[in-house]
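Here's a structure for you.
Just one protein chain is left out here, and the rest sit where they should.
Right after this comes chain A.
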């Protein structure tokens, strides 16, 4: 499967490294305790720059999804499903991934993350029905 390789920035590099080790993390602010995703240096709630990684179960609910038919990415077989998941750990956090359900997602259904090892250097997180 052809993929655009993610280009981590200096805030997110460790997040991707942890995904590659099979760990799904969010950031917990040391100032106010708020959890956040994606990776950023500053807490948008209290503006503290102090935080720590917090491993959480990759769980959430389906916010939306698309079935992509147009070949926007050369070499990527169509159709494929991209799902938008609202994280249980960070209710304001939305994460995208491919769908591994064998059927279309359902709005609001509970889902869990599935780590997909693309190659030695890249692991992605897909989503499928919980339980």
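The criterion applied here is as follows: a residue touches a chain if its C-beta (ideal position, glycine included) is under 8 Å from a C-beta of that chain, and two chains touch if they have at least 3 such contacts; residues count from 1.
Basically, contacts and distances are computed from a predicted model.
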Of "Sensor protein FixL", "Acetyl-CoA acetyltransferase", "ATPase" or "Amino acid/amide ABC transporter membrane protein 1 (HAAT family)", the UniProt protein name belonging to the chain not shown is "Acetyl-CoA acetyltransferase"
In the whole complex, of A:20, A:84, A:114 or A:130, the residue touching the missing chain would be A:84
Considering the complete complex, of A:32, A:55 or A:76, the missing chain is touched by A:76
Against the hidden chain, chain A presents residues 3-9, 11-12, 16, 37-38, 63-74, 76, 79-80, 82, 84, 90, 92-98, 107-108, 122, 124, 126
